[in-house]
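Removed: one protein chain of the complex. Kept in place: all other protein chains.
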Amino acid sequence: MTVPRRLLIPASLGAGLLVLPIIGLVLRAPLSTFGSLLTAPATLSALWLSVWTSTASTAVCVLLGIPLSWVLARAQFRFKSLLRGILLTPLVVPPVVAGVALLSAFGRNGFLGAPLRDGLGLSIPYTSIAVVLAHSFVAMPFFILSAEEGFRALPPRLEDVASTLGADAWTRFRRVGLPLARPALIAGAVLAWARSLGEFGATITFAGNYPGTTRTLPLEVYTQLQADPDAAIVVSLLLLIICVGVLAALRGRWLGGLR
Amino acid sequence: MRRFAAVLVLAISLTGCTTVTATKPNELTVLAASSLTGVFTELQTQFEASHPGVKVKLVLDSSATLAQMVEQGAPGDVLATADQRTMDHTRIAGGIMGHADQFATNTMVLIVPANNPANIKSFSGLNAKPDFVVCVPTAPCGAAAAALLTTNHVSAQPASEETDVKAVVNKVVTGEADAGLVFTTDALSAGDKVRQIAIPGASQAPNTYWIAQTKQAEVSSLAQDWIDLVLGPNGQAVLARAGFATQ
Partner (left out) sequence: MKVRIDHAPLHEIDLTFSSGVTTVVGPNGAGKTSLLHAIAGLSPAQSVMVGHREWSHRPPEQRSVGLVPQEGALFPHLDVLHNVAFGPQARGVRRRAALTVATQWLDQLGIGHLAKRAVTTLSGGESQRVAMARALAIEPAVLLLDEPFSALDVGVAEGLRVELEPHFNDRITIMVTHDAIDVATLARHVVVLEEGRVAQVGRLHEVAAAPRTAHVARLTGANVLRGTARGHVIDLDATTQVHVGSSSNGPVLATFAPTAVTLATSPPLSSARNVWHTRVTQVLSTGQITRVHLASPPIWADLTPAAATELNIAVGAQIYAAVKATEVSVTETKTAPAPNR
């Protein structure tokens, strides 16, 4: 036995903590109505909304997060650690608080939302864009953490040689930094996607709760919890299966070093 | 090994401190719909004054959530819902002791922010599709709102379905929504932050409020005392002041 025996009890408790509730869900699942609940219009609408908003917010995290992480990893400027601290706050702040913060900036009376509304007639809350925005807010730090670490870990000598060969800063980023950090970037994107999928508090506070536009799978579970607990369980299982499925499918192929 | 055992003992003793199993003998837990927040908070003070040594714990949430909690066996001695449907649901599920009493009625009203940004003049103004919010259909205020929208032939869809009526009020008060369907009592408690617009047919379809002792009520006498207070002249007066129609 290579693992010390006294570690086995806490390890089993830890595993149990995570596995038992999932087993509970599976056991409580209503077998007879499972199919009809799974394919109910409300479920399918929430499913589609969840999938596309999570994917869209992951895209936002990646497109904005890569440049941001590169700057954090490479550039030297004052207040860098302060900036990094602020960028990571969505990790520790309760999602509802994130929702309130989003409202105060982009809500109809927010300091940016109000002029947007008055000037361009654009209102963000109650739209699917608001969902994408809320998801991006909470998921971005996950991506940044992974991406910045990936960029930092690159051997500086490679970029030195690249510059002597004639590569300017943009070329060094595009042809050396980016490809070599790919495993970390993909891992970050997967984390961001999973976090988006499960986002509830910020979404319901900032975007609202309406079927088709803002009622994602987690919101559907919450709404159904009061009306039809069986439906809530089915939708919960659906969420779980998606997350586990995606994580399992990606682990083998892309995460490489994260094995 | 000794240190491990010490941690274990500490952990077990801590669970004792935070046990949430039964209400203590001098503690009363009241599960009440959010629209009863103001009224029940006032009655809480009265009750504690007349029952020295007793602490009243108020759990305020959407009636539908509370019904769920009772069915799951969550601690609670008294249940007060904002419609008959939710109370019936709980009764059929065997959650209440004996029968339930109706203690008040409440009517729905449309509220807009004080400055009325969408310039809504009447209930049919909703047809112009401003951003208005309602409760989820499973909550009493949501069910009532859906019914009134139908009877008034308003086809516009709400922008969002909030989980309880206080959330609807909040959206209107902060100006994040142009309008919201809430109870008269909620409109009153929001004061001059909102303006009320009558809903045609609302008085014909009021919400009836029901109160009952839960099956798991530990201290039956205290629970009954509370119910008596609500049904009695003191309780009714407080309800009336808040805008409820009384028995």
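Lettered A and B in written order, each chain numbered from 1.
Going forward, a contact is a pair of C-beta atoms (placed from the backbone, for glycine too) under 8 Å apart; a residue touches a chain by one contact, two chains touch by 3 or more.
Quick caveat, the model's predicted, so the values are computed rather than measured.
The chain not displayed here makes contact, within the full complex, with A. The chain that is not drawn here is touched, among residues A:19, A:86, A:112 or A:158, by A:158.
Within the set A:66, A:134, A:147 or A:176, the residue that contacts the chain not displayed is A:176. Listed here are the chain A residues that touch the chain not shown: 155, 157-158, 160-168, 171, 175-176, 179-180.
To be clear about the criterion, only the chains that are shown with their structure count from here on.
Annotation: 34 Å between the Cα-based centres of chain A and chain B. In the complex of the two chains, the chain A residues touching chain B come out as 6, 103, 107-109, 123, 125-126, 204, 207-210, 214-215, 222-223, 225-227, 229. On the side of chain B, the complex with chain A involves touching residues 1, 4, 62, 64-65, 67-68, 131, 133, 136-139, 157-163, 174-176.
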